[in-house]
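Below you'll find the structure I mean.
Note that one protein chain of the assembly has been removed; the remaining protein chains are unaltered in position.
What follows is chain A.
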Amino acid sequence: MMAKMRFVRRVSSLPEFGLLLLVIFVLLEGSLLPLGAASSTSKSCEEAKQGHTEVHNFTKKAFPVLGVDYGHIKNPFEISLWVLLACLMKLGFHLIPRLSSIVPESCLLIVVGLLVGGLIKLAREEVPPVLDSKFFFLYLLPPIILDAGYFLPIRPFMENLGTILMFAVIGTLWNAFFIGGLLYGICQISNSDLTAIGILPCLLFGSIISAVDPVAVLAVFEEIHINELLHILVFGESLLNDAVTVVLYHLFEEFSVDGSVTVLDGILGVISFLVVALGGVLFGAMYGFLAALTSRFTSHTRVIEPLFAFLYSYMAYLSAEVFHLSGIMALIACGAVMRPYIEANISHKSHTTIKYFLKMLSSVSETLIFIFLGVATVDGRHSWNWIFVTMSVVLCLVARVIGVVGLTFIINKFRIVKLTTKDQFIIAYGGLRGAIAFSLGFLLKEDHFHMRDMFLTAIITVIFFTVFVQGMTIKPLVELLAVKKKQEAKRSINEEIHTQFLDHLLTGIEDICGHYGHHHWKDKLNRFNKKYVKKFLIVSERSKEPQLIAFYHKMEMKQAIQLVESGGGSKLPSAVPSTVSMQNIQPKNPPATTKPAERVLPQLSKGREEEIRKILRSNLQRTRQRLHSYNRHTLVADPYEDGFSDLILKKQRMMAIDKKVHNPR
């Protein structure tokens, strides 16, 4: 008996063993092939030279049946290899059950990067400069940000915008100056070569290291399922502080070269910040509108619809970067603006394509970033200075805590739902640094900043500390402090009606009081949207659909999808005509406990039913997004949320139909 069990266990681990072998093979291939490439390219070089000089002595060679020419495909091959490695790693982590629940994925990926970097170094190959800043900012970062922006839950974001902006702008400024200033002071006190570092390079370092990183935050927070408020606060902060970072970085970089700063420069800096932030948002909104407008005309070429969404967003990012505006804010604005209109215009399949493609790209991007971070660590020329590095880690933590506590004290005076101490702790603890900081440091020019290597080392240490220590411990801490978790709620029609009802009610009361508050302006914006913008950007027949109807249809569609996928739809009573709505179809396994419903349900005419089905297939404007699309790993969160109670509902309706059939009126 025992022997049999052991045998079974060994056999079941065979696939995993095979996967492990595959991974090792890929790693070896990646590191050894370049060796072969080096030799083969040199050979072909010589041959070319020989052929050139011996142009008259044309010796006839035998026709090569098989040849090796690695140099030809070197770059795409290596890129593909890296991406393949990243994906295999992702696979592997989720096959090992306990590991993924203890250690966040980002940590594992960094470790893999370290291993791969080490392997390559062992093979005495030159480690490719993978985390080249240009590569990072142009190709790796945009998909992640676009994914975040497109699926940004607008309502919670807007509700907490004030708080988020406070944390993003003032918090980051505070961090930068606190860290930079204190580091300068410490450098001066310490009697070593650190005293040579001026105040401006220190401030520059402070500004690089102060920004909370969206990639790292996304990677870690996704796994801890924290409540919506905290999630949107930390995540929103990490997105919006890009403008501050961009301005500070350019400011201090410029002035470090010049060597001095005047008050005028300070004022210009503030103006620059406004330009960068608002300009980025403007660019994004512009491209967003263009994308929405284009999607209005794509009804005949459905296949390329997703491409428009991606292209316009990427163009928004690039255009913003041309003018040194905040590309991240442009991307977010573009995604958020174009989403409601695009979803109303494009086909359901295109919508799914966009969703899946975005998730896929951002997932791969994130994985690659962390792996490359590991590789770059191994590769980099490090200059370890105990005082500088440890003090930067300590100061980062201290600055963050003081910043959050101080800001919350001020913010709570204006908030109705105050942030508790627990919330503050999570916000402070969730301030992770990531690859953006590293890339910004990497961009520093060696000749201007002779302490660049030390900076990079310090940055990497801070990143490692936050990602490993804070990333790993945040999950048990969340459990320990019993922080409210994200509630997996079924989006019910009740909720939707109630929300709209309350909106109208509160707008009305505001109007009666003559107080032009939050609701008033929101209402005005909605009306403007409905009257002018929608008509312009959305295909005509769909622009007039009220939100409630759209929401209802979406729910029905989800139910339909779920029904079909669960193999139901059978056992329709034959006496009932086929023109019934979704409500009356019985699922495969009705639960035992039911309650007979006495009411008679309205029958839909066939034409009406077709109309509803047609509207069902389209995708809908402005349905309020709660956080369902955040999860990187499962994309089918929506249709499978309805569960048990839906089956009960269906059973009830079934019974009603049965009753009606058997007791005709």
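The criterion applied here is as follows: a residue touches a chain if its C-beta (ideal position, glycine included) is under 8 Å from a C-beta of that chain, and two chains touch if they have at least 3 such contacts; residues count from 1.
Note that contacts and distances are computed from a predicted model.
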{"item": "Name under which UniProt lists the unshown chain, selected from \"Beta-hexosaminidase\", \"Mediator of RNA polymerase II transcription subunit 20\", \"Tubulin delta chain\" or \"Calcineurin like EF-hand protein 1\"", "value": "\"Calcineurin like EF-hand protein 1\""}
{"item": "Selected from A:94, A:415, A:448 or A:535 as touching the chain missing from the view", "value": "A:415"}
{"item": "Option touching the unshown chain, where A:257, A:304, A:497 or A:564 are the choices", "value": "A:497"}
{"item": "Sole contact to the chain not displayed, among A:121, A:302, A:520 or A:660", "value": "A:520"}
{"item": "Contact footprint on chain A, counting only the chain that is left out", "value": "155-156, 158-160, 162, 228-229, 232, 414-417, 484, 487, 489, 492-495, 497-515, 517-520, 523, 527, 544, 546, 548-549, 552, 555, 581, 583, 595, 597-599, 601-602, 604, 608, 612, 626, 645, 649, 652"}
